[in-house]
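With one protein chain removed, the remaining protein chains of the complex are shown where they sit.
As written, the chain order gives the labels A, B and C, with residue 1 at the start of each chain.
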Amino acid sequence: MKVLVTGFEPFGGEEINPSWEAVSGLPDEIGGAEIIKRQLPVTFNGVRKILPRLIVEERPDVVILTGQAGGRPNITVERVAINVMDSTMPDNDGFAPEDEPVFEGAPAAYFATLPIKAIVRALRGEKIPAGISNTAGTYVCNTTMFTALHTIAVAGMETKAGFIHVPFSHEQALEKPRPSMAVETIRKALEVAIRTSLRG
Amino acid sequence: MKVLVTGFEPFGGEEINPSWEAVSGLPDEIGGAEIIKRQLPVTFNGVRKILPRLIVEERPDVVILTGQAGGRPNITVERVAINVMDSTMPDNDGFAPEDEPVFEGAPAAYFATLPIKAIVRALRGEKIPAGISNTAGTYVCNTTMFTALHTIAVAGMETKAGFIHVPFSHEQALEKPRPSMAVETIRKALEVAIRTSLRG
Amino acid sequence: MKVLVTGFEPFGGEEINPSWEAVSGLPDEIGGAEIIKRQLPVTFNGVRKILPRLIVEERPDVVILTGQAGGRPNITVERVAINVMDSTMPDNDGFAPEDEPVFEGAPAAYFATLPIKAIVRALRGEKIPAGISNTAGTYVCNTTMFTALHTIAVAGMETKAGFIHVPFSHEQALEKPRPSMAVETIRKALEVAIRTSLRG
Partner (left out) sequence: MKVLVTGFEPFGGEEINPSWEAVSGLPDEIGGAEIIKRQLPVTFNGVRKILPRLIVEERPDVVILTGQAGGRPNITVERVAINVMDSTMPDNDGFAPEDEPVFEGAPAAYFATLPIKAIVRALRGEKIPAGISNTAGTYVCNTTMFTALHTIAVAGMETKAGFIHVPFSHEQALEKPRPSMAVETIRKALEVAIRTSLRG
């Protein structure tokens, strides 16, 4: 079994991205499965180029994409990705698309194929606050999730895929009264999500 | 040197109180000082009886009172306690005072005598999100802080005292999207606050 | 031209629903178009039965569905409805579906066909705080929006449709520190949305 796990580079003025801090700390093997870790750029065009190739070449059994959702207090497992890119905040390329489709002609949305409810239950079982989220936004996170699910659908693969948003790390929230979580707890959450997805 | 550290019993329908979870896990000695740990009842009358006796008998050099501030995302060091008890939510005795003084004839307020800014700086230095709070409310937490500072003032003691509010623990926020913090991180925060107060 | 505007009955322990308070106060004609006002039940099965019939019989040019989003501070125009009913909170029939489709075999999602960005711009132009929302949740509001868009798509109609979430009214937030808006302002917002949709 093979699992592809991605995190993002920093964006929005932050110096780190807790998603990559957590992903890069994962072991190379979990539950007998090989863990492939990749950092993605926070760019609409970058992820739409890099991710399809990565998935088709690596043919992972599970794809878990992760990103920072600053302000959310818990681990949120995304339910759905929508076919739209819409942002007034430019990405790390300076690109700010308005109401453009991620892929022309693709469906309006894809539901995550990860066992999202089982992941939430498993996280809570490990004393990690977690819930389902019904929107991954319309910025690069949603584009990444949509790209992965569309690639898998078009290629007729059986790969289970989805997106997990993580809170700010403590380091990012030292001086601002915003919810945050220890990177080590986020890392453990991803490990729990991977184990659950391999079983599910 | 002697440090008195208190936490509360659970209240408001919660099954645990993260303040006591953290306090009870502290070592018996920190930086050469003896650590006296006490659990306080969440009752206006209880703390006003217990705390003055405890302080006068133990004569600690430092008093750090702690309590749960559900909803706050970080460790908050309280700046001031005010001479009022006012709550529509009954305490654990069923008592809900309206606009009564904590102590008749006492001043309107006392400022914390702990080095509150130094504690915040030290916490951030240890990668723990923290800030100053300008209100401990008008429930039992504020009454506890006011009682300690008034007792020390009336007795002419040199004891430094103050109150630290802590977030929900992860266990309390598993299924609700509220900010929370690991008990172990809260425990470490209290240790940092104690060390800073002993120096300050 | 004909516009169908709906609001909901109260739910979740509230005694009023600001969406219906606002809708019921609309005039019977706006910009030369006939305004048909209907109150919908907060039930998954009710709206899936009532709404398709209503749309097919009335054949409105515009459908604006509205509902309460307690806690949101501004008028939010929904971007997308997803094919899922998922709630731990029972509806007014006592029904709490878990991960069921709104309509078996329907697409994963429909985008609103109202001019959502133009509505937001027009609202702000009238000094009413507004924004786009990327999730209508998975409760009855989303089911209503999905039902309308699916009905229109299946029937091959040209009707423009979408959903607008409104904040608590002031009456609902008198004693709780939650964002709220005057019913009269909400009513005006709906009128602006109708005028914009008729033009758009």
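Everything below uses one rule, namely that a contact is a pair of C-beta atoms (placed from the backbone, for glycine too) under 8 Å apart; a residue touches a chain by one contact, two chains touch by 3 or more.
The model shown is predicted, which means the values in this text are computed figures rather than measured ones.
*Asks:* Please work out which displayed chains the absent chain touches and list them by label.
*Replies:* Result: the unshown chain touches B, C.
*Asks:* Thinking of the whole complex, not just what is shown, which of C:Lys2, C:Lys37, C:Arg124 or C:Arg195 touches the missing chain?
*Replies:* Reading the full complex, the residue touching the unseen chain is C:Arg124.
*Asks:* Which residue among B:Phe11, B:Phe44 or B:Tyr110 touches the omitted chain?
*Replies:* The single option touching the absent chain is B:Tyr110.
*Asks:* Name, in rising order, the residues on chain C that touch the hidden chain in the full complex.
*Replies:* Touch set of chain C with respect to the missing chain: 72-74, 124, 127-131, 170-171, 173-180, 182, 185.
*Asks:* Tell me where the left-out chain touches chain B, residue by residue.
*Replies:* These residues touch the chain not displayed: 79-80, 82, 84, 86, 99, 107-111, 117, 132, 134-135, 137-138.
Assume only the chains that are shown with their structure count from here on.
*Asks:* I need the common contact partners of chain A and chain C, sorted by label.
*Replies:* Chains in contact with chain A as well as chain C: not a single one.
*Asks:* With chain centres defined as C-alpha means, what is the inter-centre distance between chain A and chain C in Å?
*Replies:* Centre-to-centre distance between chain A and chain C: 30 Å.
*Asks:* Could you give the separation in Å between the centres of chain B and chain C, each centre being the mean of its C-alpha atoms?
*Replies:* 46
*Asks:* For chain A versus chain B, what separation do you get between their C-alpha means, in angstrom?
*Replies:* 39
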